[in-house]
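Take a look at the following structure, please.
For this depiction, one protein chain was excluded, whereas all remaining protein chains were kept in their positions.
Entry: chain A
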Amino acid sequence: MGAMTAVTLHINGERFSRELDNRTTLLDLLREHAHLSGAKKGCDHGQCGACTVLLDGRRVNACLLLAVSMDGTDVTTIEGLSDGNALHPLQQAFLDHDAFQCGFCTPGQICSAVAAIAEARAGWPSVVTAQDEPEGPVELTAPEVRERMSGNLCRCGAYVNIVSAVREVAR
């Protein structure tokens, strides 16, 4: 064989260590080895965002990352966002704003939104942010949210309510 590699990472704060087939993606590691089925496999090609998780605090598509290259990282999935039974503010906002129908895209939407809000607070621009905007936190207007969340598709078309849920938490 030889095509296996030992990988150790932290998932939602817990250490996870396993010898894995090199072909395993981070998404398959989460779903099949760590039994965390929150991150969804939509397209498996980086095109839908359903597999979005946080890698060392940054949002990524878990379907295009090889698990073997994740050694030593910290991964947060939708399962790791709540504090016991207390929902993360974005989870609560998605409920309050009716920001989903079937729910398939929702774990990815919420992880993506957590990072999008952090990126805007850190002053990261988007392509709709004015170039001459002074550095500092970017206000998440509706066009900003739409642009920053464009990597997360929703086949149910819940976009309007997703934008309002994200804006509420960003305020």
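Here is the rule we go by: a contact is a pair of C-beta atoms (placed from the backbone, for glycine too) under 8 Å apart; a residue touches a chain by one contact, two chains touch by 3 or more; residues count from 1.
Going forward, contacts and distances are computed from a predicted model.
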{"item": "Chain not present in the shown complex, as UniProt names it (candidates \"ABC transporter permease subunit\", \"Diaminopimelate decarboxylase\", \"Electron transfer flavoprotein subunit beta\" or \"Xanthine dehydrogenase family protein subunit M\")", "value": "\"Xanthine dehydrogenase family protein subunit M\""}
{"item": "Option touching the unshown chain, where A:37, A:126 or A:164 are the choices", "value": "A:126"}
{"item": "Candidate in contact with the missing chain, chosen from A:58, A:121 or A:155", "value": "A:58"}
{"item": "Hidden partner chain, touching residue among A:17, A:82 or A:150", "value": "A:150"}
{"item": "Touching residues (missing chain, whole complex) on chain A", "value": "2-3, 5, 21-23, 25, 44-46, 49, 52, 55, 58-61, 64-66, 68-69, 71, 112, 115-116, 119, 122-127, 131-132, 135, 146-148, 150-152"}
